[in-house]
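Got a structure for you, written out below as structure tokens; questions coming shortly.
What you see is the complex with one protein chain gone and the rest in place.
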Amino acid sequence: MSGPVLAQAAGGKAAPARPVRRPSPAGMLPVVAGLAALALFLPIGQRGAEGAAVTWLGHPMALLFLLGAALCVGTGRSAVTPMRSAVMELAAVLLAWALPFHLLGEGFDLGRAWGMWLFLVAATVLLWRVLAVFSAVPGALRSAVVPGLFGLGLLAGWEVVVRGFSVPFILLPAPSAILATTAAQAPVLWADFYQTVVKSVLRGYLIGCGAGFAVAILADRVPFLARGLLPLGNVASAIPIVGIAPIMVMWFGFDWQSKAAVIVVMTFFPMLINTLAGLAASERIQIDLMRSYAAGYWRTLALLRLPNALPFLYNGLKINSTLALIGAIVAEFFGTPVVGMGFRISTEVARMNLDIVWATIVVAALTGSLFYGGLALLERATTAWHPSMRRR
Amino acid sequence: MTTRVGVTVGERLLPLGVTLLAVLVLWYAGTLWLNGPQAAEMLNRAGTDWGAMDFARRAFTMPRPLLPTPDQILVELHKSVTGYPLTNVRNLLYHAGVTAGAALTGLGLGVLLGIVLAAGIVHVKVLEHSLLPWVIASQTIPILAIAPMVVVILGNAGLTGLMPKALICMYLCFFPITVGMVKGLRAADPLWLDLMRTYSAGAATTFWKLRTPASLPYLFASLKVSVAISVVGAIVAELPTGGQAGIGTRLLSGSYYGQTIQIWSALVMAALLSMALIGVVRVAETVVVRQAGAR
Partner (left out) sequence: MVLAQTSLQPSEAAGGAPDALPRPIVQADKLSLVYQATDKPVVALSEVSLIIREGDFVSLIGPSGCGKTTLLRVIADLERPTGGAITVAGTTPEKARLDRLYGYVFQAPALYPWRSIERNVMLPLEIMGLPKAERQARARAQLELVGLAGFEKKFPWQLSGGMQQRTSIARALALQPELLLMDEPFGALDEITRDHLNLHLTQLWRRMGKTCVFVTHSISEAVFLSTRIVVMSPRPGRILDVIDCDLPRERTLDLRETPEFAAIAHRVREGLKEGHSYDD
């Protein structure tokens, strides 16, 4: 559904940017310093929910964190290159973000620790500055380290806010708690994964994509069929096909067959449309060349049209990887043996056992990302020649 | 002119018509095949002799068929749409309205979020490299599948009714909009950008005078994708809410009580709703693009 756009973005095909240059992030340092200075006058937590507020001066360890961070930034100022000072500042950020974990470990309540929160805001602004320096450098630093640090920052923020403000577990558990449940419930999660992914998703995906591909080849040979199917395929992409799940459960029973059937129907049309588009992607001149060699239909297909169609085929496969997972889980809401990710989510939500639900979501997210990522890697390996892949 | 029409009818409508006809024939055949055993049993139980015609009539008019015929679905649709006032829970249009409300609210929020994110990504390099990868990764998570849980969690937080569904739709919608608008806002020709520089126009002026109009075709392309996703999101989000209203609720209750005709008519209504909303986007696109004087 979000497919075409999704694949474009993932393929990194965005137009060569002429980003509007912002003023350099140098102006951020005074902000960081100001925030940190202001934080000095505010409390950094209470010992227990009812305890008295503790200030920086009342907690030598916290002061040590603060001084360490300040020292890092100070050293960074005198570094020779912006890159080196950014690395020093990154150390300061890590040190600053370690403080709340240290305080939480000591049993502090951070609900009204405004000094600590302000300090964290200052550290976040500093992180921004670091990321700005890093993303000016092409290569792994930009494509892996910057998003990695960003994601790590989000996770740390989530953890600290949930634990610091004691957010009710039922609303949002901390990442560490979700991770703990994931580890503790591994056998159950594995059984669900096996039922949903290995049994339903993989089979349905292979059958659906295979059928879409085969029918596309057939429609390519019989243009009449293509002209009849293409409008249907376009309509199918607009309608909520997942809705057929209850019908499939009625027809094929509770086990994986009904889920695979839903997936087959969901993945068929995207694959059909993408394959047809891919087969049409060869240029007239390339076809003429094959004709001048007296190459037949299948020869031309294998040597020219399928290689040319590969980017489109991967697009279809990638769209379908997400669709297949969705189809299987949603179909399980309508009936399933007592195992499966969709079953787990729907029953445990009703029982308010949200930790295992979150753990299942983690598994689903990981599965989805790995499925998609695997296809993206395969695409890069096999279509390295394509202009969209060459830029990096 | 006449040849043009002839070409259209011959080359496009004919294949489509034949394909639709084939689908219809297959459908009725499937009805016979799937409902056959049940129909035969009912006829046997009645005791009288029966022939092929009786069998077909029986299979085509089952009250709870495994596969209802298209005419059964149409009759059910017609009955539910015209037989009750619009506010009645037995009227499918009422349910479609509930779903459309959630889908459109979510779409609106998603468009807003998507455009803000895209503008940020286009203007701030750090965001491009830190946020964009996560925006893309967020879409490999089958959020649609965990929508029911999100509804329950948001319910715990005191959000009920339309909002949780709309939030799910928003999550599903913002992505195509973000990606489309990032492309769109960058679609301005480098020459046009240089022209803006010769006018010493600032980033804001360039954004409103050049980048925004240049991005409109991309916005509409993304909108068409988003609308369809939004409807799916609203329907799936309605699955766990315990049956107040909405097409998803109709699907679920139909599946609980084995009311296959109800399920199918809800499905057809969902398809119609989705296509109608896409149609609205198309019309808006034509109007806006014509106003902008584009080709």
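For reference, chains read A and B in written order, and residue numbers begin at 1 within each chain.
Methods note: a contact is a pair of C-beta atoms (placed from the backbone, for glycine too) under 8 Å apart; a residue touches a chain by one contact, two chains touch by 3 or more.
What you see is a predicted model; the values in this text were computed from it and never measured.
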Full-complex contact with the absent chain, from A:136, A:180 or A:304:
A:304
For chain A, residues touching the missing partner are 283, 285-286, 288-295, 299, 303-304, 307, 383, 385-387, 390
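Following the convention adopted for this analysis, only the chains that are shown with their structure count from here on.
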Length of the line joining the C-alpha centres of chain A and chain B, rounded to whole Å
23
Quick one: in the complex, what on chain B touches chain A?
11-12, 15-16, 18-20, 23, 34, 66, 122-126, 128-137, 139-142, 144-146, 148-149, 152-153, 156-157, 172, 175-176, 179-180, 182-183, 186-187, 190, 193, 203, 206, 222, 225-226, 228-229, 231-232, 235-236, 239-240, 247, 251-252, 254-255, 258, 260, 263-264, 266-267, 270-271, 274-275, 278
Inside the complex, what are the residues of chain A that reach chain B?
1-2, 4-6, 8-10, 14-15, 17-20, 22, 128, 131-132, 134-136, 142-143, 146-147, 149-151, 154, 168, 170-172, 224-229, 231-232, 235, 237-240, 242-244, 246-247, 249-251, 321-322, 325-326, 328-330, 333-335, 341-342, 345-346, 349, 354, 357, 360-361, 364-365, 368-369, 371-373
